[in-house]
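Have a look at the structure below before the remarks.
In this view, the complex is presented without one of its protein chains, the others remaining in place.
Per-chain numbering from 1; labels A and B assigned in written order.
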Amino acid sequence: MFYSVVLLSIFGILNLFLGFLKSRAWLLPVTLLFLATALVVTLTDWNKSLFFWNYMMSTDNVSVAFATIIIVSAMLILPLSRFYFPNAAAPVPEYYAILLFSVVGAILMVTYENIIMLFLGLETLSIAMYILAGSDKRNPRSHEAALKYFLMGAFATGILLFGVAMLYGATGTFNLSGLAQYVRTTLVNGASPMLYLGLTLVLIGILFKLSVAPFHFWTPDVYDGTPTLFTAFMATVVKTAGFAALYKILSVSFTGIYSVWWITLAATSVLTLLIGNITAVYQQSFKRMLAYSSISHAGYLLIAVTAMGQTSQSSILFYSLAYTLATITSFAVLILVNENRAGESFSAFNGLARHNPFLAFALTVAMCSLAGIPLTGGFFGKFYIFINALEKGLLFLLVVAVLMSAVGIYYYFRVVIAMYMRGSDDNAVADRIIVPKSYAAVLAITTFLTILLGVAPDLLVRYF
Amino acid sequence: MADKIFYFLTFLSLISAMLVIFSRNPVHSVLYLILTFFCLSGHYILLNAQFLAAVNIIVYAGAIMVLFLFVIMFLNLREDTEPRKGMAAKLAAVVSGGLLLLIMVAALRTADMSTLNNPASFDSQIGLVENLGRVLFTDFLLPFELASVLFLVAMVGAVMLGKREAGERNF
Partner (left out) sequence: MQSGELSAFGTILLFIIGGILFFGVAMLTARLLRPHRPNAEKLSSYECGEEVAGSAWGPFNVRYYIVALVFILFDVELAFLFPWAVVFGDHKLDVASGGLWSWYALAEMFIFVAILALGLSYAWVKGHLDWVRPQTRPSDWQSKVPAQLYDRVNEKYKSSR
C-alpha cells in the first residue's frame, strides 16, 4: 500500500506537467492508466500483513479492499469528466492531479497505523476537496460551497487535532496499538478522563467530515454548489475513506471501552437517519436530495460501526461499495440531464424513460439500490447491517433504520416516477439525450455491478 | 520564578485571546492574535522547546498573520458592516461554549498525567531541536515526506483558484 501511495503521488506530479502538452486527448487515458497501475500495486498486498516505516501504515485485507473501492470509484468518476469541461481553458490536468492527490489522502486514511498519518490523509483529502468545490470560478454557488466547506472543515480538523493532543496527553503515544495497549491496561486502574475527552473530540472531527448529524449542516449547500463531477467524488471517496478511518480507530484502539462510546454513536446515527431521511423528502432538487441521501447513508453505516462485531467490517465494506456504485450512477445521470435539460430538479427527469430507456433503467437500478430494494447491492448492504445490529441487540436502532428505509423508498422513487410516469410537456425537454460512450461505459459497469452484488453478494462477502 | 512567568504568560495569553474575540475591529483582532502567539511562544520556551517557539513566531505570528490581514482587506470588513448577531445566537453560543468549558474543566481537573510526568521517563531535553530532528527524520520520516505532497496540493490549488481566466475583469 505504501508503494501505491508513492506511485500516486508521483503520478499526480506527472499529471501536473502533462498539462504542458499541446494535446489533451491523452490526458484521461493516461490518468486512468495511472490509477489502474496503483490498483494493481495495491492488490499485490492482498493476504499480507505488513507494517511500513516504523508502524506508520499497516496493510491487511480490509484496508486493501477499502483502497480498492476508493481507486475504483475514482476510475469510474474520471471518465465522466470527458465532456464535463466545455471551456477549453479549464485546468483539467490540475483537476486530475488534485484528484490523484486526494486518492493518496484517502488511501492514507484507510491504512494509517499512527494518528499522524490519519491527520495527514484527512488534510490532503480535505484540502483537495476544498479546491475542487470552488473550481467553478464563474459560479457564486461554487464559491459559497468552497468557503463553507473550508471554514467548517478547518474547524473540524482543529477539533480533531485537539482531540489527538488529548489522546497523546493521556497515553503518550500516537500509535493505534499503543493506544489499545493503554486502554487495556488502564481499564484495570480506571482510565484518565482526558482519554475520553480526546476520543470524543476525535470522533467529532471525523463525524464532521462524514456529515453525520448534528454535524451535517454544511452538506446540502456544499454538495449543491460543488460542480457535480466533484460532488460525486465527495459523496463516494470521502465517505468510504472516512468510515474506514472511523472503523479502524475504534476497532483497533477503543474496543476496550466500547461501553463508553457506543451510546454516543447510536444516538448520532438515530439523529442522522431521522434528519437525513425526513429532510430529503422535502427536497425539490435531485442534487440536494442526493446530498440528504448521503447523510442518511452515513447514518446506516454508523449503525454498523456502533454494532461493532466480527462481521461489521465486511458489512461496512459491502455497504460502502453498493452505496458508491449507486451514487456514481445517479450523479452520472444527473450530469447528463443537467447539461441537456438545464435543470437539477425532479421535473427535469420527466419522461426520460421514453427517450433514453438506458439512462432511466440505470438510474432506476441506482435508486432501488439506494432505497434497499432486493436484487440490488443496496438491499444486501442494509441486510448485513441490520443483521449486525440484531446480533448486538440494538433493537431500537434497527426499528429506526427500517422505518427510515421505508421513508427512503418514497423520495428515491419520486425520480423513478418522474422518469416513467410523467410525460414531458415541454417540447424542448423532449429531446433525446445523446449519451457519450464514456458515460455509457461507466453506467453499464456500475449498473452491472450493482445488480451483481444484489444477486450474488457471496462473491464479495466470502473473502472477509 | 518560572511559576510566576508561567502564570503571567497564561494571564496575558488568555486576556489577548479574549480580546481577539471581543474586538470590533478585525485588524485589532489580528494584532491581539499576534500577541497571543507571542505568549504561546513564551510557553514553549518555558517547556524547553525553543525551536517550536521560534517556528511559532516565524510562521504563525509572521507569515500567517500577513495572510489574515490580506483576507481582512479582501473582505473589506469594517466595524459598521459587521452583522449584528441576534440575542438567541449569542445565548446559544454562550451555552454551548460554557458546556464545552465545563466538560473540559471536569475532564482535565482530575486528569492523570502520570504517563508523561513520570520522573523516571521524563526527559527535559525532549523539545530541543536535535531531538526533534532525530525523531522527525528517522521515526516520522513518512509523514514528513507526505507533508510535502500536502503542501503541493495546497500550492497547486491556490495558484489554480487565483489564476486569472481569459476575459475575467481584473484591476
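Criterion: a contact is a pair of C-beta atoms (placed from the backbone, for glycine too) under 8 Å apart; a residue touches a chain by one contact, two chains touch by 3 or more.
Since we're looking at a predicted model, the values are computed, not measured.
The omitted chain makes contact with just one of the residues B:Ala17, B:Leu31, B:Ile45 or B:Met104: B:Ile45.
Residues 1-2, 5, 45, 50-51, 54-55, 58-59, 62-64, 66-67, 70, 72-74, 76, 78, 129-130, 132-134, 136-138, 141, 144-145, 147-149, 151-152, 154-156, 158-160, 162-164, 170-171 are the ones on chain B that touch the missing chain.
Although one chain is not displayed, chain A still touches it through residues 9, 13, 16-17, 19-20.
One rule holds for everything that comes next: only the chains that are shown with their structure count from here on.
Considering their complex, residues 103-104, 106-108, 110-113, 115-116, 138-143, 146-147, 149-150, 152-154, 156-157, 160-161, 163, 165-166 of chain B touch chain A. Here chain A touches chain B in the complex through residues 2, 5, 9, 12-13, 16, 52-54, 56-57, 89, 91, 94, 97-98, 101-102, 104, 108, 114, 116-117, 120, 123-124, 127-128, 130-131, 134-135, 137, 169-172, 182, 192-194, 196-197, going by the rule given at the top.
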